[in-house]
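All protein chains but one are shown at their positions in the complex.
On to chain A.
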Amino acid sequence: MASRVQQHWLTFSRMWLLCDARWQPAPELAKRICKYLEGRHKPVYHPLSDCGDHVVVINTKEVAFEKNQWEKKLYAVNTGYKNTMIAMSAKDFHRMDPTKVLEREVYSELPKNGQRKSLMTRLHLFADENIPDNIKENLVDIIPPVMEPPKRLDEFTEEEKASWPRLFIPPADYKPSD
């Protein structure tokens, strides 16, 4: 049995959580990631106690937006020159760096105080599924997805395709007209 002091260390130990951003809505996913970054999912949460977790996000290049948000949503970008803040659409911003959109979404979702930058250092974003080994060995748990990503047709097995309910079975010589 661990001593009381060691138990305290275990209570506030940082977890490393995996999150898959494939076909997840970016604002809702950012909201969920913030909950884990701040530690609000823990029963011992208190705003003054630093009990947040590390979040490793993979597949950020496949993150989703609803409706025409890729064209409509604008991000302010500093070009590095004086008085040259420009607005870049989410589409262009994502094309520039596929991890930037989710980073901005999480940054704007976090509480606006001095903790924000230190919480952002615990967010690890990866465009695809290549995770460094030193991060992969720390992983402990998975963050549940905001929504289940729908399956593509080529991901269904032949049995599932055969057992799919059909309104009518076309004859063998059926040719769809153009």
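Following the convention adopted for this analysis, contacts are C-beta pairs under 8 Å (C-beta built on N, C-alpha and C of every residue); 3 or more make two chains touch, one makes a residue touch a chain; residues count from 1.
Just so it is clear, contacts and distances are computed from a predicted model.
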UniProt protein name of the chain not shown, from "GH16273", "Large ribosomal subunit protein mL43", "Exoribonuclease phosphorolytic domain-containing protein" or "Catabolite repression protein creC": "Large ribosomal subunit protein mL43"
Hidden partner chain, touching residue among A:44, A:153 or A:172: A:44
Footprint left on chain A by the chain that the document does not show: 7-8, 10-11, 13, 15, 18, 20, 42-44, 58, 128-131, 136, 139-142
